[in-house]
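The structure follows.
Removed: one protein chain of the complex. Kept in place: all other protein chains.
Per-chain numbering from 1; labels A, B and C assigned in written order.
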Amino acid sequence: MKNRWETIKNYFPLLGLLILVVFFSIATGGALLSPISLQSLLNQVIATALVALGSVFVFGSGNFDMSLGACLSLSAVLGGMADIATGSLIVAFLVCIGLSLLLGLLKGLFASFVDVPLFIVTIVLGSLLSAFTLFILGDASAVHLKDALQPLPSFSFSQMSVINLVVLLSYFSLCLVLFLFMPIGRQVKILGGNAVTARQSGIPIKKVKVGAFLIGALGIGLAAFVILVRVRNIGASTASSMGTDVMIALVLGGMPLSGGPRSRISAGLVGATSITVLNAGLTMMGLNIAVIQIFRAVVFLVVVYVASMTYRTRLLPR
Amino acid sequence: MKKTLSLLLLISLLLGFALGTAQAEPALSEDGRFPVETVKIGFVNYDTSAEQVLAIQSYFEYLQTAFNFEVIWSEALNSAAAEFAFIEQCAAAGCKAIIGYYNEGKSESVKLAADLGMYYFGGAVNADIYEPEKNNPFYVGGYISGAEQDENYLAGYAVGKALVDAGSKKVIVMSGGKDFGVEFFVKRYNGIMDALNEGGAEVVYEVPGWPGTEAFAAHQTAALQTEADGLAGTLTCMMWLQPMQNAGKMGQIKVAGIETVSEGLVGLMQGGIYVGAFSEIPDMFGLSIPMILNAVTGYGEQQRNPDGSAGRVKVLNWVITNPEDMAYFAKLLSGEGDERVFSIEDLKTVMGAYNPDFTLDDMSTLYSAVTADEIRARHAQ
Amino acid sequence: MADTRKAPAEPLVSVLDLDKHFGPTIALDGVTLSFYPGKITGLIGENGSGKSTLTSIIAGMQQPTAGSMAFKGQPYKPATMIEAGRQGIGMIVQEQGYVPGITIAQNIFLGEEGLFRKMGVISKKAMVRAAKEALLSIGIDDIDPALYIDQLNLQDRKLIEIARIMRMDLDVLIVDETTTALSQKGRTLLYGIMDSLRGKGKAVIFISHDLDELMQVCDAMAVLRDGRLIAELDKADFSEDTIKRLMVGRELSGHYYRDDYETQENTTPTVLEVHQATSATGLLMNFSMDVKKGEILGIGGLSHCGMHELGKVLFGEEPLLTGSVTHTASGQSIVSARQAMDLGLGYVSKDRDQEALVLSASIQDNIMSAGLDRVKAGPFILPGKVQAYVNKQINNLSIKCASPKQNVQYLSGGNKQKVVFGKWVGRDCDILVLDCPTRGVDIGVKAAMYQLIEDIKNQGKTIVMISEELPELIGMCDRILILKDGRLNGEFERSRDLDELKLIERMI
Partner (left out) sequence: MQARLRRVIRNTLITLAAPVIVYLLFFGLTRLMGKQGFGIGPDLRVIIQNTVYSGFIALAVSYNLTSGRFDFSVGSVLILSVILGGTLATQAGFGPVGMVLTMAVVGMACGLVSGLLYVLVKLPPMITSLGLAMVFESLGFMLNSSKGIRLIGRFDLLIFAQFPNNLYLLGVALVILIYLLNFTQFGYNTNSLRTGQKNAVDVGVNEKKNAVICYVIAGALMACAGAVYLSQYGYLAPQTGLASISFIMGAFLPMFIGGSLAKYSDRNIGVIAGAFIQACISSGLVKLGVSSSVKTIIDGAIVLLFLVYVSNSHKLILKKLQAQKKALALSDAQA
């Protein structure tokens, strides 16, 4: 019996997403499902989904990253500067991805070689990086791509949705392949489940940690590029709330924040979609901001409580 | 105690998933509210608790007694990406227009709103928002400084001049976001410096940044150590009053800043602490309602320039140097009684539905008549 | 020394028909035993004989599956150690029972610092003074209780725990294998405490592996084997031989061990050389040995003799302070698990749930965790290969499960052990290090394990089997090394007339 309950629980997040969609479709009088709304949802889900998908590897291996927002805005700002200097999107793309991977490598090496509570490190790193972004921006408050060497091709709303779809699907399939059909996926699950067993099974702990952070960084780099192209004005606080948004998304996606074998790639996608539908629905209902935030908090706490029904320890968790 | 009890009940009610109680009131099309069908408008906001935003919210509630529109207020949007998401959500929610009170995405935001079939109000002051999109029919335009120079520069100049007229010679300048390159702070700062130089006053200390950080507290204390007799702010100087009191300098330093009109300021001006305040008039943002309603109800053409470009309504702001004006303006904004800076009747004079042959210039004259006497004269008719 | 001859008084604490089952394994099987005031009763038996289970139930750490207990004639069923302590029964355990990072005085009065509250203020001076007295009462006068406990060496920290327990005026003190963790000074001190308790008409239950120590200190002794009470002896009829024979009386039911007895020629090449190894943790000191190709090398000894650390040393999981482990064929000295695996080693850890398995993962994920390089096609892992690899292990080890995706958490102890074996057998390792491979497993699975070990040997592989069960060592191994306090203390070749008695003499 226990095992069947386990499989049923796997579908909870999807069920949760369905409930949110139905609820807000009714609450917004069907506006949620209008073509404009669906395209807008896609444009909004892209950034959170890209970062959340990558974070499944980072959180899955038992690490915790609160510096997602700062890394994203730093990569986007530098990508913007590269585009202004060279006028070529390709260079901007390479800079976004390259810098983000560099930051991911830095965090990965720190996680493997320095014995320290990583989540405090990432919180401090977050504030350090956003200060560094401000420092780079100097006295310009944001990077404006309109003063690039060659003007950027301008994309319409629906063209932008197509680009987002292509980027999201390609990165999602890459993550799927990495997670299910390459060693890194299983190694992340085992490492997150029990680090001692992982080491005794010959899993190269350091390599897996660095690999997880690099895959995460790839997601952040892609998200930075997509936002850069779409918004064209990048400030230091471009995605400052990404850290908490991704955490809420992963929880709504059914991913245990302590990582381990129950981590699933779908948690990134389902979670990001759920948080986007939740935010969009609440805004479209024109509710008071405080009510929106309380509603989001209650949904978050309920989902976290339901997802963690299984384990009960005698000692209080730390 | 009763008040808090009812509040706690409300909170527990909300926690219990009871939704929709706090929504805007239902739209009644038949009872003389214009237009017949409710017009939904999205308001792009960055600081949900800013005094000016709260003043605008109460002004809109006043307008809603006569005009049939609903506002979706955004959360604190701190980036262009978040702004785009909000604009798209408003389109999905069936909004007809966006008020760009705050604009991070520059002309891209206007283009996005237009792409989604929504009118866009705002940003006319800012060339790199206005120029690229001025001929876009969905861009209704916005307000622009009545005087020749830019309104932010004017604000800074008014603050500096108020101090010079009050005899300040050694002035502390609070530069706010100038070091971070935030444009309107830079312009206000330049305005202050020009006024001070013309008046022969010298800057004894420049304090960057915002309250809340240890660095700001350190700068603030160092500034209060100087023999300054004046404080010029590129934003509100309210957060200096308490430290001046703590440093025993209350009264020695004359203050002028960019403030939102309030009861408190009346007392401070009477006490000779505040000698000048430049204040944007919250009701000025009410201009968005007639312009949007005109566009929605087919009178959009009349409020554009002859060459078809988006209309730019000249507006003036308040330069307040005496407590009487401050008291009068405070009463106007407080909403007691029906007297407002721009009352419903004033707005009707520039709305096609009520006055079909209104022109863009009529709007400019209405929104430039903002001195206490001009407002009294208008309401006397 | 109280005269043991007079008619025994009313028993202080007694157990009646006590059972304790952990799933299929029977830890206690109908034990009835009484402990009398003014007497120190020793408990002796091999590992897994049920001694610790019995005392942990009496001390309230565990609940019995069946049976009842009585204390001072009243029914007695403590839910927690605290409840037992309040009623007057306290236990000193082997593992770390102190709290680091606080002072010695705080450790002695852990949880009861409120005793020293005067007008709402707990006076540290009063507590330190009382701690000094508590230490003096058990014969320690050279430790300043105001110091932090971390400044003491491991042995003295155990004395502080003893001081804490002795503060509660206990009627029954249980000492569970604590002497091995104490220095000689500490041991004589503990004997003094037990003697004074006995003098005050209290009861002491003393568990130890050191037979001489038991015979010298105890008034009576109970021998346990396989969860059953075998005999109760009075001090008069203590004799080393009878006790040892009672401990291991069981006939060698050889049906599931190996029945071949041909000996290895000593010319067979070595595969692993351990030279002067001293492990970072545990007692292993300057230990050297060779592992011959194709043999089953048995390692025996008491639970804290360093044999478990030796297992980890062979697999590169335990850092070495001195010496090295050399893989003869490649000449490399093994320093990490990954390297050991590449050289063909495999390691089954003794704490299966914390080190060998990921409980929250599926059977398939667990078996695959060590065999990823065996199913790789280029950079990819093909699901088909994984299915085949896993199903092969599930079938040939006959793991009872609904599907490979089933969670290991819900399997029985025996099936979990099979999954661990599947992990390493699947890798087809040349050298397998097994640490207590059949511990906590029912008879049926034990037989399958032994059969599997024999098949692996017949394939010419080498096995190092570390075990606390002597019959297993005698039945399965070609050569047996016995360790005591981290040193080699005996070597035996496989032979029909080798019996547990000879092994025990070298262990205790």
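The working rule: a residue touches a chain if its C-beta (ideal position, glycine included) is under 8 Å from a C-beta of that chain, and two chains touch if they have at least 3 such contacts.
What you see is a predicted model, and the numbers here were worked out from it, not measured in a lab.
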- Considering the complete complex, which visible chains touch the unshown chain? A, B, C
- Note on the structure: Which of B:132, B:199 or B:264 touches the missing chain? It is B:264
- Message: Of the residues B:66, B:241, B:353 or B:372, I need the one that contacts the missing chain.
- Response: B:241
- Query: Which residue, A:85, A:124, A:149 or A:169, contacts the hidden chain when the whole complex is considered?
  - Reply: A:124
- Query: In the complete complex, which positions of chain B touch the hidden chain?
  - Reply: 3-4, 7, 10-11, 15, 47-51, 54, 75-76, 179, 208-209, 211-215, 217-219, 221-222, 224-225, 238-239, 241-243, 245-247, 264, 267-268
- Message: By the contact criterion defined above, which parts of chain A meet the unshown chain? Give residue numbers in ascending order.
- Response: 114-117, 119-121, 123-125, 127-128, 131-132, 134-135, 241, 244, 247-248, 251, 257-258, 288-291, 293-294, 296-298, 300-301, 304-305, 308, 312-318
- Could you list which residues of chain C touch the chain missing from the display? 80-82, 96-102, 106, 110-111, 113-114, 117, 120-124, 144, 146, 148, 150, 276, 278, 280, 285-286, 321-322
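Note that in this section only the chains that are shown with their structure count from here on.
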- Which chain has its C-alpha centre farthest away from the C-alpha centre of chain A? C
- Message: Quick check: how many Å separate the C-alpha centres of chain A and chain B?
- Response: 35
- Parts of chain A lying in touch with chain C, wherever the complex brings them together: 2-3, 6, 177, 180-183, 186-187, 189-190, 193-194, 196-204, 260-262
- Task: Could you pull out which chain C residues touch chain A in their complex?
- Result: 315, 317, 337-338, 341-342, 347, 349, 354-362, 365, 368-370, 372, 376, 379-383, 402, 406-407, 410, 423
- Query: Where on chain B is chain A touching in the complex?
  - Reply: 11, 14-15, 17, 19-20, 22-24, 40, 48, 70-75, 78-81, 84-86, 88-94, 104-108, 111-112, 115-116, 128, 177-183
